[in-house]
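Here the complex is missing a single protein chain, while all its other protein chains stay put.
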Amino acid sequence: MTALGEMVDPVPGAGAPHLPAQPDLVQLLTPEGERVEHPDYAIDVTDDELLSLYRDLALVRRWDVEATALQRQGELGIWASLLGQEAAQIGAGRALGAQDMAFPTYREHGVAWARGVDPLHVISLFRGNDLGGWDPLATKFNLYTVVIGAQCLHATGYAMGIQRDSGTAGGDGAAIAFLGDGATSQGEVNEAMIWAATFDAPVVFFCQNNQYAISVPIERQSKVPLFRRAAGFGFPGVRVDGNDVLAVLAVTRAALARAREGSGPTFIEAFTYRMGAHTTSDDPTRYRLADELEEWKLRDPIARLKAHLSRSGKADADFFASVEAEGDELAVRIRKGTLEMPDPAGTEMFDHVYAEQTDEIAAQRAEFLAYQEGFAS
Amino acid sequence: MTALGEMVDPVPGAGAPHLPAQPDLVQLLTPEGERVEHPDYAIDVTDDELLSLYRDLALVRRWDVEATALQRQGELGIWASLLGQEAAQIGAGRALGAQDMAFPTYREHGVAWARGVDPLHVISLFRGNDLGGWDPLATKFNLYTVVIGAQCLHATGYAMGIQRDSGTAGGDGAAIAFLGDGATSQGEVNEAMIWAATFDAPVVFFCQNNQYAISVPIERQSKVPLFRRAAGFGFPGVRVDGNDVLAVLAVTRAALARAREGSGPTFIEAFTYRMGAHTTSDDPTRYRLADELEEWKLRDPIARLKAHLSRSGKADADFFASVEAEGDELAVRIRKGTLEMPDPAGTEMFDHVYAEQTDEIAAQRAEFLAYQEGFAS
Amino acid sequence: MTTLTLGKALNTGLRKAMEDDPKVVLMGEDIGKLGGVFRITDGLQKDFGEARVVDTPLAEAGILGTAVGLAMRGYRPVVEIQFDGFVFPAYNQIVTQVAKIHARSRGRLPMPITIRIPFGGGIGAVEHHSESPEAYFAHTTGLKVVAVSNPSDAYWMLQQAIASPDPVVFFEPKRRYWDKAEVDLEATPPPLFSSRVVRAGDDVTLLAYGPMVKTALQAAEAAAEEGRSLEVIDLRTLSPLDLGPVEESVRRTGRCVVVHEAQTNLGLGAEIAARVTETCFHSLEAPVLRVGGYDVTYPPSKLEEEYLPDLDRVLHVVDRSMEF
Partner (left out) sequence: MTTLTLGKALNTGLRKAMEDDPKVVLMGEDIGKLGGVFRITDGLQKDFGEARVVDTPLAEAGILGTAVGLAMRGYRPVVEIQFDGFVFPAYNQIVTQVAKIHARSRGRLPMPITIRIPFGGGIGAVEHHSESPEAYFAHTTGLKVVAVSNPSDAYWMLQQAIASPDPVVFFEPKRRYWDKAEVDLEATPPPLFSSRVVRAGDDVTLLAYGPMVKTALQAAEAAAEEGRSLEVIDLRTLSPLDLGPVEESVRRTGRCVVVHEAQTNLGLGAEIAARVTETCFHSLEAPVLRVGGYDVTYPPSKLEEEYLPDLDRVLHVVDRSMEF
């Protein structure tokens, strides 16, 4: 029999996950903002990079807060908040190279940001204006995928395409699939890992274990740490402190490099916490205790970097004020852009079903227009 | 990162799988018929039990050979041979207790035999007379499931039922799901393992790794030994010599006992070889070398036990002759029973779609009968 | 008589079914502690325990596949699919197993599984949360399919579906969850697989089910004001279909219009048109006409009002029927 190891996952509902006590957790910045080293994941970041990471974290949170407010005011149908997961997303997003292609779920606003996607394009989806408004090929950021886990196979297939394009295993660029802890239970997600292993596909599975799938805690999906799953499929898994942007950056960079050089997939479990509701439709007080959130606030990913920057003297009050001002501008732009967003034309729904329009849909489109005109007259 | 270990699977296409060199393989009887011990799997079998195991192995092979012949003669639509996998199936089948429920694929004739299913009931399915003729609840042997892997979730659900019936985890009895090496790639199979782990369900996943999924070799499904998969889901996996009926019996017994006592699932990889074609429709010469088969013949599961019984003096020529005679009788019974099998009535197809017949189907049945009578007149 | 929302009627029906039969087990994502994203299972885990109200891992095939195993062990699983668009990971289990096991086993393995699916649009949601996949199931031999339109049916039909020895796909009109009506908890309900005339009329027979029954009734109301009399039939059962009342009606009216949210092409309206035309051929003064969703991908929510059939589109097609 295979020994299972002794490590037991912290139980989120039962108090604080004791991150420092996790022997396998990769961390480069403690919750107190102290820089620590990890034998496998040295990272070389300039002060400017650190500042710009901070800026990204702060701005995506600001975007998120504004979007939540817009939803509350009836301007968005729904919003899936990334609150608490900024470091996981910015760390992963900033690790991506120009050739890499990202396959998000519906919550990766931070990665979208790092890929240069216009926040308003993300907002328009949640407003109900479109099903995905940005250019997924130009931004190298696929459209949001709502069906849990479906994107993991897309990423793997895309990675198989990279292999074929370069003619050498690995080729140029890699794919990265984002997924949640809940998604790990979907058959398709497991198939994606099996395929990736079989074909040594240059793909990274980046799992944000935010402890919940809506109301269902992680223990219902796995009794052992999720990163262990990968070994069963024959490739490495690693658990990183998802609230530590440096560690995430380092671990993701390493995994992407490994993929690009033809050594196959890696599974990254970013251990983090969803500080807000699942979406604006959700009421987390029904399934988790306030205490838990309080514990996690002590590990806030932004406060942590801020503490590091302040204490080490890498940033001063002016810097933080300037980021805040930038955040204010961003919020204004988002709000204004949202309110001014024109409604889509009714004919839109007929125009993109197929690349080659069918007579049937063309006829329904004409009928629709005639019917609408009947009302107008 | 999790170390993956150094063990590399033998590549069936590239010569012989070097069974003795596999450190993790559980074996109690060498290919030469020598009894060896394993620290984790002591087994206490009486001589009578050994003889009856031999008898089972020989008789199911005889059944199998007869069915193949019947198919060649046009009496069966198709036949899925178990040739080479007798020990895996009899070992597992004989490990089952009266309360345990088995969920086969389409090849577990050996398990059917051990459960007391009438071979003619299995034959009638392959003849095209029915979709499964035995009583799955009375025999505690589910109907054959052709959709690869679907039965693994059924077994897990059944095991969850056992838990509920007894009111205590584990309860009385366990479920066992049979699956092939190819099946391990199906999403649903992985979901079954996830569920089983989450709920500590009393279920054993018994995978016959016969090296191929039709033409596709095991390396396409997994680059690491299959039994390792289980650890990733949080429960034990074990690799047993599938051509060693004693080892299979011991390992399966232990896994079932573990399940029954509430300790959750086990994954068993029975390392074996499909000595015949995938089914009678298949031509294995298109995808594998004759050498490979020759190598495996040296590990024949029946010859191995026979050698042990002979050499140890536990059985004499009379015994083997009597088993052969019994086999001849069985073959005659199977052949006769097959040829005499009445064709199903046309109305059969209308009668079991629902437990409560619908007016619609009743009307189609009447229409069908009237139409048939139109021809008769 | 009690006044209940449709959602609360379902909740009450579930509770009753669980009290009546200890073998009823509920499974789904977020149905336990949370009580379901629509709160249809609210309070049930608290009262019946975790063994009978199971928060499952996030895997729909897993939900249906384990339900099959539980059914084999004598349980009556009632599973919740969180939204219509998320039933497809379970499709293999539903189509190749749930629907076939009774026939495969010649009746030895009944599959008394109820698959609850909140369906339809109109709630302003993102992709996959507003679909009407009923035809996929109605086309599948071995399943029975029903759709409820009002609190009373919700209460009764859910209990009947759970009591049915056959697998029932149970469609709930999610945008009507908050609609209220009187429910007689002591009544004798009509059979599960029966349709029902919900408004009598003479000029055109209007068929609907699920969320569109309300729309059809509104259309009939509006038509009445213009002196046109629509007979509205709530189909209730989509497979088997109960077309007796429909044929009786069409023989009187000579005209028939079917309304559903699902894409028109190969939607339920197609089958009904084919059958009614065959059985009522000489009575029909117009072809059976359909008002369905357009044959396009379900649009972003800002466009769903234009996509979904509404009172005006129904009346428009009724007019077309009258013009024949």
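By letter and in written order, the chains are A, B and C; residue numbering begins at 1 in each of them.
Keep this in mind: contacts are C-beta pairs under 8 Å (C-beta built on N, C-alpha and C of every residue); 3 or more make two chains touch, one makes a residue touch a chain.
Owing to the predicted nature of the structure, the values given are computational and were not obtained by experimental measurement.
**Student:** For the chain left off this view, which of A:Ala87, A:Ala192 or A:Ala315 is in contact with it?
**Tutor:** Of these options, the touching residue for the absent chain is A:Ala192.
**Student:** Which candidate, B:Ile43, B:Leu293 or B:Ile361, sits in contact with the chain we can't see?
**Tutor:** B:Ile361
**Student:** Using the definition of touch stated at the top, determine which of C:Arg104, C:Arg176 or C:His260 touches the missing chain.
**Tutor:** Spelled out, the listed residue whose C-beta touches the missing chain is C:Arg104.
**Student:** Given the full complex, what residues of subunit B touch the hidden partner chain?
**Tutor:** Interface with the chain not displayed, on the subunit B side: 77-78, 106, 125-131, 146-148, 182-183, 185-188, 213-216, 220-221, 281-282, 286-287, 343-344, 346, 348-350, 352-353, 360-361, 364, 368, 371-372, 374-375.
**Student:** What residue numbers in subunit A mark contact with the hidden partner chain?
**Tutor:** Residues 101, 130-133, 135-137, 142-143, 145, 147, 150, 152-165, 175, 187-188, 191-192, 194-195, 198, 348, 351-356, 358-360 of subunit A touch the chain that is not shown.
**Student:** Which subunit C residues would touch the chain omitted from the figure, given the whole complex?
**Tutor:** Touch with the absent chain occurs at residues 85, 88-89, 91-92, 95-96, 99-100, 103-104, 127-128, 135-136, 138-139, 141-142, 239, 263, 265-271, 273-274, 277-278, 281, 286-290, 295-297, 324.
As a working rule, only the chains that are shown with their structure count from here on.
**Student:** Starting from the mean Cα coordinates of subunit A and subunit C, work out the distance between those two points in Å.
**Tutor:** 36
**Student:** List the centre-to-centre spacing of subunit B and subunit C in whole Å, with centres computed as mean CA coordinates.
**Tutor:** Whole-Å distance between the two chain centres: 41.
**Student:** Could you put a whole-Å number on the gap between the CA centroids of subunit A and subunit B?
**Tutor:** 43
**Student:** Residues of subunit C that contact two or more other chains, please.
**Tutor:** Residues 56-57, 59, 61-62, 89 of subunit C each touch two or more of the other chains.
**Student:** What positions in subunit A touch 2 or more of the other chains?
**Tutor:** Expected reply: 185-188, 220-221.
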